[in-house]
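A short worksheet on the structure shown next.
A single protein chain has been omitted; all remaining protein chains appear in their positions.
After this line comes chain A, so read on.
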Amino acid sequence: MAIQDFLVASILLSCFIATSYGVSFSSLPETLVVTASPQPGQVLKAGEDTITVSWLLNTSSPAGIDFAYKTVKVKLCYAPISQRDRAWRKTVDDLEKDKTCQHMIVAKAYSSSNNNFTWIVQKDVPTATYFIRAYVYDSNNKEVAYGQTTNSNKATNLFDVQAITGRHVSLDIASVCFSAFSVVSLLGFFFLEKRRSKASQAK
């Protein structure tokens, strides 16, 4: 039976899924200085406005700290106010499970200075309050350092994005027309039914 096959397959699958623990965020040093163009409290429109991010290694870091740094991934991250009552955006120390930063801005090879990138806010970015964080990865693709535009409490320098609604006039019109069509059909049904019963009574 199909269900039995599915059960066997899923039990086998579970044997192959190893529980993985990621890097802990609190263990990462903040060695990058990240700045971004949005002003605190500015509202950016998804699909239209741009963000320019630049990052460089903190000059007061000890020399040679960036020996293992290979790539940098810059991400758009939710501020605490946009995480409230939304468990799918929760901040967790284990970076494998962390859901704070869900939108990728750019991934680039690491260099200690002269990094910037201009990004159009994508159309699938939801309405929320954000900051920007850059993670540094080593050659094993494990996080080794980070930098962010806000402070450690994620309370300063936050900006907003206004999402697209996804609605179009044509969709609106179609919805209303088909709804009206359904109701009119029903009236038609009742009318037809009455006519049929009168016709059969007349026989």
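Everything below uses one rule, namely that a residue touches a chain if its C-beta (ideal position, glycine included) is under 8 Å from a C-beta of that chain, and two chains touch if they have at least 3 such contacts; residues count from 1.
By definition in this document, contacts and distances are computed from a predicted model.
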| item | value |
| --- | --- |
| Protein name (UniProt record) of the chain left out of view, among "Histidine-containing phosphotransfer protein", "ADP-ribosylation factor-like protein 6-interacting protein 1", "Permease of the major facilitator superfamily" or "S-phase kinase-associated protein 1" | "Permease of the major facilitator superfamily" |
| Selected from A:Leu56, A:Val106 or A:Ile164 as touching the chain missing from the view | A:Ile164 |
| Residue, one of A:Ala63, A:Ala109 or A:Val183, that touches the chain absent here | A:Val183 |
| Touch residues of chain A, complete complex, unshown partner | 3, 6-7, 10-15, 17, 19, 84-88, 123-124, 126-128, 163-168, 171-172, 174-176, 178-183, 185-186, 189-190, 193-194, 196-197, 200 |
